[in-house]
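A protein chain is absent from this complex, but the other protein chains hold their places.
Chains: A and B, in written order; residue numbering restarts at 1 for each.
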Amino acid sequence: MSGFIDKIQNSTITRRNFLKGSAATVTALGLAGCGSENKLSSVSSAKSVDAENGKWISAACWHNCGGRCVNKALVVDGVVIRQKTDDTHEDSPDFPQQRGCLRGRSQRQQVFGADRLKYPMKRKHWKPGGGDKSLRGKDEWERISWDEALTYIADELKRVKKEYGNRSILHIGGWSSRITDISRTLGLFGGYCEYWNTNSFGSWAMTPKTVGFWQLDAWDQTVNDRFDLRNCDTIIMLGMNPAWSAMGSSSWHYLQAKKAGAKFIGIDPFYNDTYALLEADWIPVRPSTDTALLLAVAYVLITEDDPVHKPLIDWDFLKRCTIGFDAGSMPEGEDPKGNFKDYVLGTYDGQPKTPEWASEICGVESSKIHELALAFGKTNKVAFLCGMASARTKNSDNLPQLIMTIGAMTGHMGKSGHMTGSTLHATSGNGGPALVKAGSNGLPPIPNPVDDAINAGEVWNAILEGKYTFTGSGDFTSPDQYQPGEEREIDIRVIYHSGGATLQTSDGMTKGIEAHRKVDLVVSHAQFLTTNAKYSDIVLPVTTEWEKKYGGFLGGGLVHTGNREMLIMYSQVTEPLYEAKDDQWIARELAKKLGIDEKEVYPFDEKQQFFNTLASIQVVNEDGKTYGPLVTITQEDINKWGVEGTPQTGKITYEELKEKGVYQVKRFQGDNYGYIAFEDFVKDPEKHPVSSESGKLEIYSRKLADTINKMGFSKIKPIPAYIKVTDGYEDTFEDWETKVKGEYPYQVINPHYLRRSHSVFDNVKWLQEAWPNPVFINSKDAERHGIQDGDTVLLTSAYGKILRRALVTERFMPGVIGLPHGAWVDMDEKTGIDRGGADNILTGQVPTGQGVSGFNTCIVKMEKYDGTPLIPDVEKPQRIIF
Amino acid sequence: MARKGFYFDMTSCIGCRTCQIACKDKNNLDTGIVFRKVITFETGVYPAPGVYHYSSTCNHCENPKCVEGCPTGAMYIAEDKTVQHNPDKCIGCQYCTWNCPYGVPQYNAKIGKVSKCNACKDLTDRGQNPACVDACIMRCLHFGDLDELEKLYGGGTISELPILPPASETNPSIRIKPKAIALNKNFREKEV
Partner (left out) sequence: MKELPLLLFTLCMQASVGTIIMIMVAKHFQRDREFKSAALVAALLSVAGLLASFFHLGTPANAFHAITNLGSSWMSREILFTSAFAALAVLYVFFAFKKPGAKGAINIIGWTAGVIGLIDVFMMSKIYTSSSVAVWQDASTFVEFYASVIILGAAVLFLTSPKNLSGLTISYLGIGVLTAVAVQAAFTISHYINLGMMDGPGAVSASLLSDMSGLVIAQWLFLILGAGFLMFSKILEKKINFTGYYITGTVLCLGLIIGRYLFYAISVASRVGLS
C-alpha cells in the first residue's frame, strides 16, 4: 500500500511541477472549461490526483497518420491527467486491440500545448490590399476580435471578387479544396480556384483505375485480407515501412505471416524497421529506379521460363486476364510491335532490358535481380506488396502498371496466398470491404461555380507567374480531372488555407513562401503557428477534435480513415480552449458577413449532423455479405436529443458505443469476412470485368498514355517502359556516359517519420525528445565529407537549402540521403537556410505525368556546415505568441 | 513471493517508442526525464546492416545497487520485491545515479530528488498491467512473475547483452528474448 501512497504523492509533485511546464498552463486552463487565465491557480493548487475518481472518455485521434486507434483520456476535476488505449476486449492476433502509437499517447500534450493559438490574430503590417507583403513570416502579431477578423476577411474577399473575380480566390483545403467547411461558404459566394494534388498516391492516383488494377472501387484493395497473408510463402515488399508509417496493428499482422512461415524480401533504398522486424532479405535499390529493376525481373522471367522444367510465368493467367503482353494480345488498332514482351526483349529498340542494363540504373547487382525474379515464380505463393512511396516519384506513371504486370505474369492474383498491389496506411496488409461502414451527415453538397483547379506542382508558380496548366476540376479523385491540358491565365489575390498544411507539405516550399508574399491576403485556420499560419495575414484559431461538442466518428472507410474492421466514436474531452472556434462556426459566421444565409450553408445544425451520421453507420452481418444499421436508436432517444429521425435496431446502443468508444467486428480464422482480391475476375474475366477500357488488366493501355500525354506535363508509353526520370539518378551525373558526377550528386527520399503525422505533432516536446529527426547519411558518403553523428549538415538542391544534424548509418544506400518528412520550416531569414529540415524546401515546382508530386525524386549536394551548429529540436523554444 | 520483472521480446520490437511515451504520460514527466527509454543500436555494414532496439527501464534487481548504496533507505525493496523509491526520505544525493549500472534513477533538479520506474505499482496492485506493457504496439513487453512469463511467451531468454552490464552486478529481474545480432559486440548506438 505504501507504494501506492508514494505514487500519489509523487504524482502530486510531478504534476505541480508539470503545471509550470509548457503544456500544463493550458491543461489547467482549458479543462477548467473557461476562457481566462484566472482559473489556472485553482486547478494547479488541486492537492492530489485521484485516478480512481476520474472518468475515461473516448478521445479522438484524428490525424492522417497511417493508423486509426482507440484513444482514451482520463479526466479528473476537468483535467486530463492520463491517457490509455484500447482495453475494451482481450488482445489476440486474430482479434487485436486497436492500440495507439506514441503520437496518440501524447495527444494531450498537443491539445493543451502552451503553443496552442489562443485568439484570432492579424499580422501587424497587413492592410487591405496586402500592406507590406514582404514581412509575411517575420512580422509581429496583433490580437484581434473574431468580429474584426471575419470583417477583414469578408471585406477583402468582396473587394477581390469585385476587382478580379472569384477565380482570384485560391482556396486550399488540404488534398482537396472541396472537403473543408469553408468550401461551402465560398461556393455560395460564387466559387474559388481549387488546388489539387496526388500527395499520398503519386501515380497510384489515376493509373490503377485506368489499367484495371482496381478493386472495390479503390486502388489499394487488390491485396487479400490479413488472414490470407499467413498463407504466403514469400512476401515481396517494395518500398514499404509499416513499422513507421502504419502504426496500430499492421506490423503485428505482418509478423503473424512471418510466424506462419513466410519469407520476406524488401526492395528499398532504406533497410527500415519493417525489414528488420521481418528479417527480410534487403535488396537496396536507388530511389525512382524501380521501373528499371522490375523490367529486368520481367526479362528474367520471360527468358528463363520453361513451362515444364522451370515454370515461372502463368501463361493461362496472361491469356485470360490481360492485354498487351505480347504481339498476340494487343488491342485492335494498335501496332503489334508495341507490345510489352518485345519491349523487354529489345526486339525493336535493340536494348534488351537485362539485369545488367537495369543494374547500372537501379544499383541492384544483376545476380540479385536474377534471384529476385526467380522468387516471383508462379509456383511460389507470393504476395507482391508495395507502398506508394516508390510512386511518389517523378515520371512514375507506369510503375503501378508494371507492378500489376509482374503480378499478372506470375499469376499472383485472385487466389489465396497470392496477391499483388499497393497497401499502406491504416489498411496495410489487410484488404477487403469495410466491415463497419461510416455514416453520412446528410449535408447536401454545395458545388463550386468556378472550374479552375491548379496542380500542386504548379500552384506557387501560377501565383508568381500568372499562368498554369488546367487539366480539369476538382481533386485527383474527380471524374473530370486529367483532361487535356490547357494553359490558362490566373491572377491569385487571396490564399485561403482552411485545412491541410499545404505550404509545408506541398512541392516547392521555397517558391511557396515567395508566392505567399505576393498576394493581397493570406488566411489560415490553425491550431498552432504552423507554416501556413506563420506566413499568413489573418490566423483563425480552430478547435481540435477534443473540443468538439458532439464528438464524432473515425474509421469505417479505407486507407486514410481506418482499417476495415472497426469504427471509433469519440466524445468531447474539453470545452474549446481560449477563443478557438470550430471550422463550421467560422464557415457560418463568415457567410453572414458575406451576406449569405447561414441556412443555405448548413440547412441543419451539428447535432442533427451527428445524429444522421450515427444512424447511417452500417455493419456487416454474420453472413459476411449483407449489412444492417450499427446503432440501436429508440424514439425516446430521438425525442431526448430533439433531432429528426426514425428509430432503428442495430447491434449496439448509443450509450454502449459512447462508453466503449469503438465497435470492432470480432474476427477469427475461417470467419465469413475474408477477402481474396480479383477472385471473381480471375475465375471469369468476361463476366467480372475490371475498371479498364477493355475490362482486362491492361499491360498495354492506350487510354493511360493518351490521357497523360494530352495533359502535357510529360510523356509516357502505353506499356510500362523505362523513362529517364527528371531529377532522378541519371541527373546526379553531369555526364551519364562517362559517369562524371554533377552538381547535385545525392538522391534524397523522405521517410514518413514517427515523431509526427506529416507536420502534425512536430511541435510536441515529448515526441521531439523521443525522435530527434536527424538526416540519415550512408557511412561512406559521410566519410567522404568528414561528417560524424551529430554534425550539422547542409543540403542544397536547385530549389532551397536546409540544415539537419547527421545520423551516419549503414542502413541507407550509398548515394541516398533520408530526410524525414514533415519537419516544420524554420527559416533563417539572414542566410535563407531552413534550420528545421523541411523536406519541401528541397523540392521544386516540377509536375510530371498525371500531375504527380514527386517528393521522393530529389537531388542535392551535401556538405558539413561550418556556421552555427544546430541545437537538438527539443531544446528549441515553443512558438508561443500570446 | 515470486520474482517479478519485465519480459522483453526484442525480436518483435520495432523501436517505435510508444512504451516510452506511455510511461511519460503515466508519470507526467517533463522533457529530460525518461523512465522508460528505447535505445537503437546498429550492427554490420552495408549492404548487410542490422538494427535492434532495447526498451530499457528499471530492472527491479534482486541485488539492487541503488538500494544497497542509498543512505536514507529512500530506495527500497517493496513487499512485492519491486524496487521502489520513497520521495519523502530522499535527500537527492544522487548516489543511486552512480550506483545503478543501468543508469536508471534520474535526478530531477526541480524537485531535488531522484525518481525512476516504479513498475506502475499503483496499477499492478490493482491487478492491471504497467502502462508501458499495455501500450506496446508489438506486444513485446510483459510484466509479472518471470518464470510464468517465460512459460507464456517463450524461453531461451537472457538477462545480459553486450550493451548491458554483467547481470552478476545486480541480478536484474529481466528476461530478454534477443535478436541474434544483439549478441554482436560491435554495436553502435544511434539516435534515430
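Criterion: contacts are C-beta pairs under 8 Å (C-beta built on N, C-alpha and C of every residue); 3 or more make two chains touch, one makes a residue touch a chain.
Because the structure is a prediction, the values reported are computed rather than measured.
Undergrad: Taking the complete complex into account, which shown chains does the hidden chain touch?
TA: B
Undergrad: Which listed residue (B:4, B:17, B:60 or B:113) would be found touching the missing chain in the intact complex?
TA: The single option touching the absent chain is B:113.
Undergrad: In the whole complex, what residues of chain B lie against the chain that is missing from view?
TA: Output for chain B: 37, 39, 41, 54, 56, 65, 67-74, 88-95, 97-103, 107-109, 111-114, 162-166, 169, 187, 189.
Please note the rule applied: only the chains that are shown with their structure count from here on.
Undergrad: Looking at the complex, which residues from chain A come into contact with chain B?
TA: 1-4, 6-11, 13-15, 17-18, 21, 51, 81-85, 87, 91, 99-102, 105-106, 108, 243-244, 247-249, 251-252, 255, 271, 273-274, 276-277, 282, 284, 754, 765-772, 774, 778-780, 789, 807, 809-811, 813-814, 874
Undergrad: Using the touch rule from the top, collect the residues of chain B that touch chain A in their complex.
TA: 12, 14-18, 20-22, 24-32, 34, 38, 42, 44-52, 78, 80, 82, 84-88, 108, 110-111, 115, 118, 121-122, 125, 131, 134-139, 190-192
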